[in-house]
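The other protein chains are all here in position, but one chain of the complex has been omitted.
Should a chain be cited, it is by its letter among A, B and C, assigned in written order, with residues numbered from 1 in that chain.
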Amino acid sequence: MAVVEISVAPLGTGSPGVSEYVAGALAVLRESGLTYQLTPMGTVIEGDIGEIFPVLLKMHQSPFDRGAVRVSTLIKIDDRRDRSDHGMKHKVEAVQRLLAE
Amino acid sequence: MAVVEISVAPLGTGSPGVSEYVAGALAVLRESGLTYQLTPMGTVIEGDIGEIFPVLLKMHQSPFDRGAVRVSTLIKIDDRRDRSDHGMKHKVEAVQRLLAE
Amino acid sequence: MAVVEISVAPLGTGSPGVSEYVAGALAVLRESGLTYQLTPMGTVIEGDIGEIFPVLLKMHQSPFDRGAVRVSTLIKIDDRRDRSDHGMKHKVEAVQRLLAE
Partner (left out) sequence: MAVVEISVAPLGTGSPGVSEYVAGALAVLRESGLTYQLTPMGTVIEGDIGEIFPVLLKMHQSPFDRGAVRVSTLIKIDDRRDRSDHGMKHKVEAVQRLLAE
């Protein structure tokens, strides 16, 4: 099971706001049916890395469809295969449990 | 106002689990009094970049205090100065509003 | 034309050195025939993003073949479509020219 964070940003659009482009990339992700969570700095996706990868490419492509000419995308993958409960929820809870002690 | 994401991971600890080190870095952050949010892929902090920066260095240092000999840290900064409502909550809401349309 | 940086690192291997795993991922890249450059913090690849993407997935997978159980991969994409000379060499030269002025 992999947990993946992606952020997509157009450069040189003339406006510092990029929410419209982020929402466009998220619409692509939503169509995929994958489990995801929106955070203030990106979108976190959980699932099989082989299924997630083609969706990441589509998300990266989406700002070009809205007129962007340069897109900067950051992808961070945490892929763990020694336990089956590795996922978005478990990762946060494991840290919170330790912090509460 | 800046929104900053940081993730801290030790390399070569002998165990694939790193929650203990992440919790140690978060304990440092909690002491700082800065506003933060834990996500499945890192910790997001909000505030003045000049105040956040020294805390990022302390968080990066913390795994060495627990015996790590190599630490890999990733920091992503989104610093916006043309509007006063740029923050963790506003960033997520702006995208969600567009997605709901 | 896209310029992409990738770094691949196993977690919990018992040794802080990861060169062996990095070399394994690079061997995969070398077989692809894509143009690349090794830097101290990752590998930079240049080409069509559609051709690069499947190779990135193979590079991410390679440490598991060597026994790693958890792999952390970072991918940064700079994709520019308004000019044909966007590439590894041009990007560095454009900055060096400005610095020399």
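Definition applied: a contact is a pair of C-beta atoms (placed from the backbone, for glycine too) under 8 Å apart; a residue touches a chain by one contact, two chains touch by 3 or more.
Please read all numbers here as calculations on a predicted model, not as lab measurements.
Novice: Name every shown chain in contact with the chain that has been left out of the document.
Specialist: Taking every chain of the complex into account, the missing one touches A, B, C.
Novice: Given the contact definition stated above, which residue among C:12, C:42 or C:63 touches the chain not shown here?
Specialist: Only one listed residue reaches the unshown chain, and that is C:42.
Novice: Residue-wise, where is chain C in contact with the chain that is not depicted?
Specialist: 3, 5, 7, 16-17, 19-20, 22-23, 26-27, 30, 37-42, 44, 46, 74, 76, 78, 80, 82, 87-89, 91-92, 94-96, 98-99
Novice: Touching the missing chain, which residues of chain A?
Specialist: Residues 9, 11-18, 69-70, 72, 74 of chain A touch the chain that is not shown.
Novice: Just the residue numbers, please: which parts of chain B touch the chain that's not shown?
Specialist: These residues of chain B touch the chain that is not shown: 49-50, 53, 56-57, 60-61, 64, 69-82.
The rule we apply is simple: only the chains that are shown with their structure count from here on.
Novice: Averaging the CA atoms per chain, pick out the one whose centre lands closest to the mean of every protein CA shown.
Specialist: A
Novice: As a quick test, compute the distance in whole Å between the mean CA positions of chain A and chain B.
Specialist: Whole-Å distance between the two chain centres: 16.
Novice: Taking the mean of the CA coordinates per chain, how far is chain A from chain C in Å?
Specialist: One centre to the other, that is 19 Å.
Novice: When you check chain B against every other chain, which residues touch at least two of them?
Specialist: In chain B, 16-17, 74 touch at least two other chains.
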